[in-house]
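Removed: one protein chain of the complex. Kept in place: all other protein chains.
Let's look at chain A:
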Amino acid sequence: MATRNMVEAITSALDVMLEDDEKILVFGEDVGKNGGVFRATDGLQEKHGERRVFDTPLAESGILGLSIGLGAVGYRPVPEIQFFGFVSEAIDSLTNQMARMRFRTNGTLTCPITLRSPFGGGVGTPEIHSDSYEGFIAQMPGIRVVVPSNPYDAKGLLIASIRSNDPVVFLEHLKLYRAEKMEVPDDIYEVPLDKANIVKEGHDISIVAYGAMVKEAINAATILEEIGVSAEVVDLRTIAPLDIETLQQSVSKTGRCIVVQEAQRQAGVASHVMSELAERLFLDLEAPLSRVTGPDTTYPFPLGESMWLPNAHDIVRKVQNIMENY
């Protein structure tokens, strides 16, 4: 076992899976010699050869279209979109093709594709590099959207995604790539898809988050603990489809819930979590469901992002507000 940061955990997952199954192919812009712009595929081409790990022309629609064709003839493509904002170049492949392949062929053709892509703000990227587009992909039935929040989960979830015969969009938060190191096993292991994780137990309020917001939620819970509020933190891990069972258990126990997302407030994952819980748990609730999100603007330029992004203090304030009023 070695200590790894998230990007190293991802490289390790790709490495062991390339070793494990010769049908797995890793490709995208600059993933070969360069090892990806974030080094997520570092050394993989050297080790596994140009047949298994290769560069593509600069065309996102081409990359995903290629994946669909490869998937149909028995390969297990793990394409990379260099920054998730650029997925809009390939929306047809994702929503009209990958998401529906099993449905429209009754399972005779499937898309065992894991699309990996960095996303998320806080690292001062140019336009379109940081946008949180997970909400609109999550709206498409037929695709799993997975967002790890730490190195251990990242490796295990990525392996489970690659092994899944359904398409997965695997989103790696830019800020988390090198944020922390933890023990990550060298071998293959899975963290199950479709399962949320109770990161911290508590009994006053549930804080539901995913990706980089899990850290903020944990920090908020620590601060809240000091002022006598016991918060439970739920990491969604798979944001589509939702693990409603775990959410339901947590919120029916605490009676209060806020959802935290970095993405803009309108529509999106938080709204969906809230509506599912409102519909199922109305009588168990002791306070209105609420959320902490980014504002409804286009993702801002680097100078504005630290103020724009929700943080632990926003979460603490929101929780205090709820605890005081209900």
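The rule we apply is simple: a contact is a pair of C-beta atoms (placed from the backbone, for glycine too) under 8 Å apart; a residue touches a chain by one contact, two chains touch by 3 or more; residues count from 1.
Definition applied: contacts and distances are computed from a predicted model.
Participant: Match the chain absent from this complex view to the correct UniProt protein name in "Formate hydrogenlyase", "Acetyl-CoA acetyltransferase", "Redox-active disulfide protein 2" or "Pyruvate dehydrogenase E1 component subunit alpha".
Facilitator: Missing chain, per its UniProt entry: "Pyruvate dehydrogenase E1 component subunit alpha".
Participant: Which listed residue, A:Thr110, A:Ser252 or A:Ser271, touches the chain dropped from view?
Facilitator: Missing-chain contact among the listed residues: A:Thr110.
Participant: Of the residues listed, A:Asn165, A:Ser306 or A:Asn321, which one is in contact with the missing chain?
Facilitator: Of these options, the touching residue for the absent chain is A:Asn165.
Participant: So one chain is hidden, and I want to know which residue out of A:Val7, A:Ile68 or A:Ile81 touches that hidden chain in the complete assembly.
Facilitator: For the chain that is not drawn, the touching residue is A:Ile68.
Participant: Considering the entire assembly, which residues of chain A contact the chain that has been omitted?
Facilitator: Contacting residues on chain A, toward the hidden partner: 25, 51, 56-57, 59, 61-62, 64-75, 77, 92-93, 96-97, 102-110, 141-142, 144, 164-166, 193-194, 241-245.
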